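Notes for the one structure printed next.
With one protein chain withheld, the remaining protein chains of the complex are depicted in position.
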Amino acid sequence: MAKNNNTVLNSRVPDGSLEEKWENHKFSMKLVNPNNKRKFDVIVVGTGLAGASAAASLGELGYKVKAFTFHDSPRRAHSIAAQGGINAAKNYKNDGDSVYRLFYDTIKGGDYRSREANVHRLAEVSTNIIDQATAQGVPFAREYGGLLDNRSFGGAQVSRTFYARGQTGQQLLLGAYSAMMRQVSAGSVELHTRSELLDVVTKDGRACGIVTRDLLSGEVVAHSAHAVVLATGGYGNVYFLSTNAMMSNVTAAWRAHRRGAFFANPCYTQIHPTCIPASDDFQSKLTLMSESLRNDGRIWVPKAFDDSRVAHEIPENERDYYLETKYPAFGNLVPRDVASRNAKNVVDQGHGVGPLKNGVYLDFSAAIQRDGHSAISAKYGNLFDMYESITGENPYEAPMRIYPAIHYTMGGVWVDYNLMTTIPGLYAIGEANFSDHGANRLGASALMQGLADGYFVLPYTIGDGLADQLGQPAVPTDDPVFTNAVQGIEDETSKWLSINGTRSVDYFHRELGRLVWDHIGMSRNKEGLEKAKSEIAALKEEFFSDVRVLGSADTLNLSLEKAGRVSDFFELAELMAQDALEREESCGGHFREEHQTSEGEAQRDDENFTHVAAWEWKEQNVLQTRHVEELEFENVTLTQRSYK
Amino acid sequence: MSETITVNLKIWRQEGPNTKGSFEKYTQQITTEASFLEMIDLLNEELNNQGLEPVAIESDCREGICGTCGVMINGQAHGPRKATTTCQLHMREFSDGDEIVIEPFRAVSFPVIRDLVVDRSPFDQIIESGGYISVNTGAASDANLTPVPKEAADQAFDAAACIGCGACVAACPNSAAQLFTSAKLAHMASLPQGQAERWKRTESMVGTMEEFFGSCTNHGECHEACPKEINLDFIAFMNRDYMKAKVKNRALSGQR
Partner (left out) sequence: MTQTTTERYRVKPIRQSRREWPFPLNLYQTAVGRKWVMALTGIGLLGFVLIHMIGNLHVYEGPAKMHEYAESLRNLGSGILPRSLILWLLRLGLMVMFALHLHSAITLKEMSRKSSLNASFQGGEKKYEGGREYIAANYASRTMRWTGPIIALFLFYHLADLTWGWWLGDDFVPGDPYHNLYSSLSRIPVAIFYVVANMALAWHIFHGAWSMFQSLGINNPKYNHLRKGFAASFAGLILLGNLSFPIMTQANLIDEDERLCQVNDLASNDEILACLTKQLEDH
């Protein structure tokens, strides 16, 4: 393969002005005749927002879709846990929102590390998503007049976020899930539950299918298709403690990466500022509290170090409302990365609160005094209840304790404008691709992107890639490419069971998470990253020789499933460290301590790093090749973010 | 404040769908700050270290929203705390020396897969039989074209809050799935968007439900077990709609 960057990574951004690109592209793409669509098999892996919406839309178009999920039901995907809302440039509030403003905010929020054309397309289709979801019966919040309500969210200056109480993700996912189940009923989508993708199969450089393991019977099965779509989510669980669901993993994306799909910007991970701090050493995951809480809550820590008084005993003048003092314009509503880093700073300095001194206060007493108990309870009741059920503390009486946690990963499989990876015929959508959020994602944009890809982008662009394949039968599953892949997975499975070491998979995962959080977490530096690289490699060695996986391969075996996932996390973590090391700048969620302004803000290096870093897999324990896709900004001027 | 307690666990172990199972006893030390599932995690880690197979138990989001987790804890679906999923249950609900019996959700249509894991796919089949509003991608009109009274939208949401965990079936002495089915039906029937298919949907979803589950005797146990506190009123709503669906002249149903 040529090493020249421009030929390796062709983003296929269409010509024309920003506003015309998507329209032009839709016209210039090749179409598949309706009668021919049924001749194409499309595999969709993952049934979250992106996967379910894609499977439903492709099924409606007439493709023969096979949808895969490793859950017991498609409705379990982690999209369901998104609380806050979904952005759309509807401008229902008449506050000056527009497609261009949403585009601009997303580019700026992403710290100028995303592709202009993709982001503009995202903003364009955002309005269709709301229409589609409403028609599906998603019960968005409404005003008394019966029209949709909006709120401002996560630092946006306009109210463009649609929401369904604190369960927007759940409602949108159930909408997409029901649309997909309709296609299952119609026979156009074949649903495979409890099937985990373990390999992507290519023939002559083109994706031709996947290999899955049936999680109940252990059977390793090959599935062939004309196109494969990965909608398998992000890799936040590499940190062990994150707000991701227990089973979320990078395996599908990573196995595709190992088969030749470039992995872009792995170091871009997002920290969510309002999570409930860990309460003990064997905490299994962290729970996110919607960011909307910051609209009414005030964040503070005691001014004194190691203050052990309970919150209400600390007088007003001994409290440090650090965000309000530091950023008078935005106050508690500064973007996620800024809020998170500041929380880390105050806790690191010894101002932390709570039994483990690992949090900051989010105080509602002023809001309750101003708006009344009932108004606050109407807005945040379910969140307060959730907080109380987890911590046993009542947030109406004592302030909440919050701390940042890993929440979303902007990096992922590299895709072009058509959402196709560097393997022809292999697509990645939703959080699984590196996509539209640049180095940092705006609040309420994840749902938007997942659904945009699934409903309104992929169904068009996949046709362009399939049109040439007309008349070509799918590669049969008895082809050597499949049988070899199946054999490889069977070998891998038996390898896990035969190591018979001394420690559980979870132990290694937890240790790995600790390393990644300490060195590739909220702020990174050269020394730490070098250290992370060597320690991760050492732990990986230990993992491969000392892990203990019990049971057999032919029944439900949760630790066996996890062993494969954790091994992929190890490889990913190494790449994250490398990527973070080579990106000698701070941008968005990637904060290098060496690169900060005198005020401690992220300092970009636009001259050298206005690009996407996409990594090409070589082989195990060999440094991957870093390819570069230059980002060109024709419409916005790059400015240093300032939330003062 | 946190303290360490010792609990005596009695856990259902069953190797596969077709093998007989039995209860095994374990003791576990745990801080009261830990969640119930973290207690099981810890037990599993210790079992693994001893060379014993860990207890199979499902969970995913651990935020009480995905509906993956769910076991019977001392005879209560999702344990003793009201409106709480298994994953949100914390050990502070228990005291030192407590015996905790943990067993899978039981119903013929929820066959045990292994240990505490059951197959709840009949719920998907109920949805598949009509739990959707037929609108192809791209065919939707502007979202604000159809105003929906706030009360109707709120009720639709209350019904749509169901997480499909199956606690209602597990808690029901009849293994009936009325609460699950009626919640989905009420969600869609409360909205103007759901009217076109309302009667057809009601008939086919109830039909599928009855292929798998028992008959409701209005005990109300489902509502008590429901982590989202889905209201019994939806069951009444479904019963009414079902009869209407059977009687209505569909050709004139636009004139409701």
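In this document, chain identifiers A and B correspond to the written order of the chains, with residue numbering beginning at 1 in each.
Convention: a residue touches a chain if its C-beta (ideal position, glycine included) is under 8 Å from a C-beta of that chain, and two chains touch if they have at least 3 such contacts.
Quick caveat: nothing in here was measured; it's all calculated off a predicted structure.
Chemist: With the full complex in mind, choose from A:Arg142, A:Arg194 or A:Lys379 the residue touching the hidden chain.
Modeler: A:Arg194
Chemist: Residue-wise, where is subunit B in contact with the chain that is not depicted?
Modeler: On the subunit B side, contact with the omitted chain comes from 10, 12, 14, 20-21, 23, 72-76, 100-103, 106-112, 119, 121-122, 124-125, 128-129, 173-176, 204, 206-207, 210-221, 223-225, 232-233, 235-243, 246.
Going forward, only the chains that are shown with their structure count from here on.
Chemist: In whole angstrom, what separates the CA-based centres of subunit A and subunit B?
Modeler: Taking the average C-alpha coordinate of subunit A and of subunit B, the gap between them is 27 Å.
Chemist: Sort out for me which residues of subunit B touch subunit A in the complex.
Modeler: Spelled out, the residues of subunit B in touch with subunit A are 1-2, 15-16, 31, 33-35, 37-38, 41-42, 44-45, 48-49, 51-54, 56, 58-68, 81, 83-84, 88, 90, 92, 113-114, 117, 119-121, 123-124, 127-144, 146-150, 153-154, 156-157, 160-161, 163-164, 187-188, 191, 193-194.
Chemist: For subunit A, which residues are in contact with subunit B within the complex?
Modeler: Those residues of subunit A that touch subunit B are 53, 56-57, 60, 71-78, 80-81, 90, 92, 128, 130-137, 139-148, 164-165, 167, 170-171, 174, 177-179, 181-182, 184-185, 191, 193, 216, 243, 245-247, 279-280, 282-285, 287-288, 355, 385-386, 389-390, 392, 455-456, 459, 502-504, 506-507, 548, 550-551, 555-559.
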